[in-house]
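Please find one structure pasted underneath; my questions will follow.
All protein chains of the complex are present and in place, except for one that has been dropped.
Going in written order, the chains are labelled A and B, and every chain counts its residues from 1.
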Amino acid sequence: MTFRWLRRAGAPRLEYGADYNPEQWPREVWDEDVEAMRTAGVTIVSLGIFSWARLEPADGEYDFGWLDDAMDLLHANGILVDLATATASPPPWLTTAYPEILPVDREGRTLWPGGRQHWRPTSPVFRRYALRLVRELATRYAAHPALAAWHVNNELGCHNVYDHSSDAASAFRDWLRSRYGTLDALNEAWGTAFWSQRYGEWDEILPPRLAATHPNPGQQLDFKRFSSAVLKDYLIAERDILRAVTPEVPVTTNFMVMGETKAMDYADWAAEVDFVANDHYRQPGPRSRDELSFSANLTGNLAGGRPWFLMEHSTSAVNWQPVNLAKRPGELERDSLTHVAHGADAVCFFQWRQSRAGAEKFHSAMVPHAGTDSDLFRTVSALGARLRELAFVAGAPRTRARAAIVFDWTSWWAGEQDSHPTDRLRYRREALDWYTAFLDAGVRVDVVPLSAPIEDYDVVVAPILYVVPAGLGKRLSAYVENGGHLVTTYFSGIVDENDHVWLGGYPGAFRDLLGIRIEEFAPLLDDERVRLDNGTTGTLWTDRIDVTGPGTEVLASYASGDAAGRPAITRRGVGAGSATYVSTRLGPDGLAPVLGDLLARAGVESELPAGLRGRVELAIRGDVRFLMNRTDEEINLTAFGPGAGPGPGPGTLAAGAVAVTES
Amino acid sequence: MTFRWLRRAGAPRLEYGADYNPEQWPREVWDEDVEAMRTAGVTIVSLGIFSWARLEPADGEYDFGWLDDAMDLLHANGILVDLATATASPPPWLTTAYPEILPVDREGRTLWPGGRQHWRPTSPVFRRYALRLVRELATRYAAHPALAAWHVNNELGCHNVYDHSSDAASAFRDWLRSRYGTLDALNEAWGTAFWSQRYGEWDEILPPRLAATHPNPGQQLDFKRFSSAVLKDYLIAERDILRAVTPEVPVTTNFMVMGETKAMDYADWAAEVDFVANDHYRQPGPRSRDELSFSANLTGNLAGGRPWFLMEHSTSAVNWQPVNLAKRPGELERDSLTHVAHGADAVCFFQWRQSRAGAEKFHSAMVPHAGTDSDLFRTVSALGARLRELAFVAGAPRTRARAAIVFDWTSWWAGEQDSHPTDRLRYRREALDWYTAFLDAGVRVDVVPLSAPIEDYDVVVAPILYVVPAGLGKRLSAYVENGGHLVTTYFSGIVDENDHVWLGGYPGAFRDLLGIRIEEFAPLLDDERVRLDNGTTGTLWTDRIDVTGPGTEVLASYASGDAAGRPAITRRGVGAGSATYVSTRLGPDGLAPVLGDLLARAGVESELPAGLRGRVELAIRGDVRFLMNRTDEEINLTAFGPGAGPGPGPGTLAAGAVAVTES
Partner (left out) sequence: MTFRWLRRAGAPRLEYGADYNPEQWPREVWDEDVEAMRTAGVTIVSLGIFSWARLEPADGEYDFGWLDDAMDLLHANGILVDLATATASPPPWLTTAYPEILPVDREGRTLWPGGRQHWRPTSPVFRRYALRLVRELATRYAAHPALAAWHVNNELGCHNVYDHSSDAASAFRDWLRSRYGTLDALNEAWGTAFWSQRYGEWDEILPPRLAATHPNPGQQLDFKRFSSAVLKDYLIAERDILRAVTPEVPVTTNFMVMGETKAMDYADWAAEVDFVANDHYRQPGPRSRDELSFSANLTGNLAGGRPWFLMEHSTSAVNWQPVNLAKRPGELERDSLTHVAHGADAVCFFQWRQSRAGAEKFHSAMVPHAGTDSDLFRTVSALGARLRELAFVAGAPRTRARAAIVFDWTSWWAGEQDSHPTDRLRYRREALDWYTAFLDAGVRVDVVPLSAPIEDYDVVVAPILYVVPAGLGKRLSAYVENGGHLVTTYFSGIVDENDHVWLGGYPGAFRDLLGIRIEEFAPLLDDERVRLDNGTTGTLWTDRIDVTGPGTEVLASYASGDAAGRPAITRRGVGAGSATYVSTRLGPDGLAPVLGDLLARAGVESELPAGLRGRVELAIRGDVRFLMNRTDEEINLTAFGPGAGPGPGPGTLAAGAVAVTES
């Protein structure tokens, strides 16, 4: 597949815009809209995301006039359109006629209309109707000059990814038949010899619905795989229609790489779109900024270093958190440019004009309820200007770091299933701990999917890599043997792709590579902490580690708790390479010495002068260095003269601000 | 409609009694009952509340003999009867024959028999059977001399107000058709252009059942309106039968003005009964006593100042709270007389004799398990005597205060819906904060429904008045222009009756009146607090306020947090009147200076001598002053001589006690 970025002419630029929902407003407001868009510097809008009921008010009756009008108006004002296929929410007439479209949750409860996304990903009826609309839209607007890209559906899987209906059961069986070929293979993979679960016919298999106790873990894990795959199939179904009608128009859909949204394996999806797009919303808390950077970083690597599209974020507060904080001065620009720093060539919002009514009326927008005469609109316009200044960045590739954190949806899914040593384990939190430790050290790191080529990185961190098929184990061993420095953590290398334990002592897949053997896990209660003899403190987990050879160094030992005296952190040198194991949750501060040691061994140094490390985040795209102030203080950049290392040049960087310099 | 109080002869008196359930006891106990009732001073009992299964043991077969007996016995002993229509809980034979009577909750779960009130308010079958019973009862007892009033059903809506069944869906559509006339109007009101929700046929509309995400807020709000209205319709249906059969017998039903019971808009119901009756139970906590007074006060104003009936409260512990506290010495009298002070002409309990069996056997009663030889029965009898002493109060009107707190169910419902700036906001808690601040200041205040005439009050407090239709905005502006002093708070004046935001800057409906403009809300996290420069502390919420004209004074500004330096409390003078805005939750202590200033400006002074303010609550009925001790200490009333202001006269007031003096 050839990569395609937006269909448009002209010099490189950073696109700027929002979801635009003119159907919520009288026609006269549209003229004000486009004028204000020009003031703000808007170059593109997403149109029609939730317009099905308006476009097709009754079965087979279409009303495209208003959309023609909107497309023409935007084009006349030089604004591109990312046109949605409008299939995100089925209209009332459709679910009334076919209630079998509605999803059914794990407890057997129907999810009714009233909100959005109330459709079964596997419903044949839904597909028939939705794909018919896609074809109509594609045909009608194929030649429209405003059309810059197609936007498939919207936030696929946000609410409906896990459907337990009869349609889902049937599709699950088909998927399993395709995965396993025979029932014997499935019975073996799922370990159905346990608890009298052996299947004799395919039709006996069901989704993991509410059960008397924990359902089979293989069934659970495969249902997660299936649910992600079947939504990807739906994405492909829409895409294929669009490609057939308009082969020259790129197709995307908005991912949700953020926080605990975990059901869609975007590493598996990314190849199916012509360019990656992402939605990102921050959650309050001390790690909020780092999490944004982590997500942007991962999104950039899902995109393979190519330009990507920040399809949604917010100008200020959202409406769906328990308490929805307004953004502080500077946050909007800082957040936006952090995405740009990690490769985004577009900065867009939900939404252009804040709704007067509906479930998201208190979600901020580019034009707030207060109107264009408002601080927020002025900030939005200033950001538009800043993006125009930075147009030269557009298209520049992300510059690879020397270190990587690998991120794997399968280990995320499987590692957090029930019936484990502890239910407190959180995969993404551990990954973020490492990310923050890198930021604190002032060292750039790439967050990459497991499928990415890791061989060129000097340092690879693989946190909680619970699922390690045989091939992956070999690949990581080869990486180390070839001089790479690998670090992994507690509950890594435990099972194969079927969630079957590697026997003989943990971590079975990495026992030889790490030169250790663990007979028992020893997770900690919520209020338990253990001291390490390097002065750090562990929580959540410990292991009873035995070192299995002279090549394994003990970097730190437990100094308290039941494991006192046993190794806590080990490293086995393998030629020029090394394999490090961290057996407890240390948090960013506790990881600092481990990481420092590892980077020193790998010869990876900070690209920042000493005084800036930890205080700013550095990201590099092509010739451009982005410096994001991580602190609440102004940083004097002039203090870092030429002798202090590669300084960012003179000037100061306000709290939470971003500087862009030449590399 | 002409107001009718109890049908009875004789001098004014305060009625005293309880629910009486003789069917739970052998016949010989009844004789003990009436004797003990006379000892206790009981004048009235509610009979037959849950007697349907006993009165109609099989479809169309009636057994009234035992009830005849009970009515005759009570009459022979001079005890009046508030006769229930017995429709509160359908008998097993009915729900077995017609399971379609059973309510269905939001998640699609049937609510089965076993408890009580398991009927759909909209069920045609239930109505047919229940109204048949009402007619039978009314006809049979129309001429009975004990009959003093009719008691419709019981605690309408306590458990079954929100029914999502197919009956409810059908009735909801009828109600909406009547409200909106056309689907276009409904689509506009609900903002269905958002999320592809446009309805093409009435039959597509459903109650807000469990959805993939938050249902449409208009659908939610109208379902709340509908659910209250449809129960009121049921009340009217019973009432109309009773009125037709016994036009001279007044009809009531027991409201539940208390705590977080919020689904029934009693301001809308009050006109449908011949006299208002209320049930009130206290919840533990430091504001428990104030909440009781608040509820009694509001009930009195729902009754328009006319006598009302305290239909249920408890002699001591209840059974349905997590921990059910017994009442301390004095509490029973203090609680009862606080209701009387706010206009109650009857003090009744659930129930007369504590049950031996059933779900409420650990709910206290006038005759406890221990029997009549008990402290509790002696306390109950003493209260009966005290009520006889206070008979002269009966019929006296509540004496209006000079200040009012307006209370509005629509803002309560809509203001606490999901997808708002914070889900921590609590409407009634803010109103109670103000009420406590008035009590602390020793100033009487009326808690009145929004429909009450507020024009004669010098001060009106409208906390969190989120929903402000255009007419209401004008009414409140006129109130200020005519010299009134209005104070409102954060999240007031935000939307119209359809939950559509007033645009142009918050609070849209009050922007001109208050002389401020807010571009963004800034709610606070749970552990966040902001200091104000007047020494008080805000929680929950802040606003980014701009003062829009020279007429607006800043009474206090934020001294910490993101809004530091911005106004926190403002006042705009309008001729002799003023409009004050409080942008954060201050709590009773923090409201004290704001309120003090407001009262001074309005010339409203405490009617208590300085030393009593805050320590006692004052309420006035006709010529009678009630002084309720709010403290845990004895208060020496003699210390307040004539020179100290309008003193209550000599004597002392024990902790938690009540004094009654001439005005």
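Keep this in mind: contacts are C-beta pairs under 8 Å (C-beta built on N, C-alpha and C of every residue); 3 or more make two chains touch, one makes a residue touch a chain.
Worth saying up front: this structure is predicted, and the values here are computed from it rather than measured.
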- line: Where A:R38, A:K262 or A:R544 are the choices, the one touching the absent chain is A:R544
Statement: Among B:R128, B:K361, B:R388 or B:K474, contact with the omitted chain is made only by B:K361
Field: Contact residue for the chain not shown (choose from A:R4, A:H75 or A:H420)
entry: A:H420
- request: Could you list which residues of chain A touch the chain missing from the display?
  value: 107-108, 190-201, 203-206, 208-219, 418-424, 498-501, 503-506, 508, 517-526, 544, 562
- prompt: Residues on chain B that touch the omitted chain in the whole complex?
  reply: 21, 23-24, 50-54, 57-58, 86, 88-93, 96, 103, 109-118, 158-160, 284, 316-317, 319-320, 322-326, 328, 354-362, 364, 368-371, 374-376
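Keep this in mind: only the chains that are shown with their structure count from here on.
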Task: Determine how many degrees of rotation, between 0 and 180 and to the nearest 5, align the Cα atoms of chain A with the equivalent atoms in chain B.
output: 120
- line: Averaging C-alpha coordinates per chain, one finds the centres of chain A and chain B separated by a number of Å equal to 49
